[in-house]
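Only a portion of the chains appears, each positioned as in the full assembly.
Chain nomenclature is as follows: A, B and C, assigned in order of appearance, with residue numbering initiated at 1 for each chain independently.
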């Protein structure tokens, strides 16, 4: 991908960090399946599946570990 | 999401940290499936599945790693 | 849950730490499914499943990482 979508792991707040973890998780999918229409169709499918949603939440949790460590856990 | 739901990773006790890990896990799901009725229906479903419950507990465990590290494990 | 079940991550020995990891894993389940009878029924089910037992052991392993780090690996 030629565009810059990840300039830094630093965020202002934990919540923005969590949302960055969400972006990382989706990008991890998009690199394998770049077609937007296919992605939309599949997302609609697993958004109705308890197992699919739990798996998605797990990937976010793993990426949030990375983002939180990068931000030194937003300690004051 | 416009509301602030995650202001800090710091909690007073390990148990509150565990409950924050639970919140992170559920938010990870809600970002993908924001519809509350669908979430309730799916939760009822996997709350009856040994596999679903173990998977949910795993996501909590991963998020608890992050929260515990942020709190320096609540060491005195 | 109003009761205090997790006062500290510090334990006297690695084995007690492992057993605390087990408690964390089961609490991760109980927060999602608080009904004791349902939990007993499901536990009986996955205790007979190789896949279910391996998945349970994985959650314990993740929680043990947290407890072991909190205790600085019980180094003398």
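We take it that a contact is a pair of C-beta atoms (placed from the backbone, for glycine too) under 8 Å apart; a residue touches a chain by one contact, two chains touch by 3 or more.
Because the structure is predicted, anything quoted here is derived from the model rather than measured.
All protein chains share one sequence; of the complete assembly in this entry, 3 are displayed, while the total copy number is 6.
What we mean here is this: only the chains that are shown with their structure count from here on.
Inter-chain centre distance (chain A to chain B, centres taken as mean C-alpha positions): 16 Å. Centroids built from CA atoms put chain C at 27 Å from chain A. Shared contact sites, meaning residues of chain B that touch two or more other chains, fall at 43, 46, 49, 51, 55-56, 58, 62, 65, 69.
Contacts from chain A toward chain B in the complex involve residues 13-15, 18-19, 22, 43, 46-51, 53-58, 60-62, 64-65, 68-69, 73-75. Of all the residues in chain B, the ones that touch chain A in their complex are 4-10, 24-29, 31-33, 38, 42-43, 45-46, 49, 51-52, 55-56, 58-59, 62-63, 65-66, 69-70.
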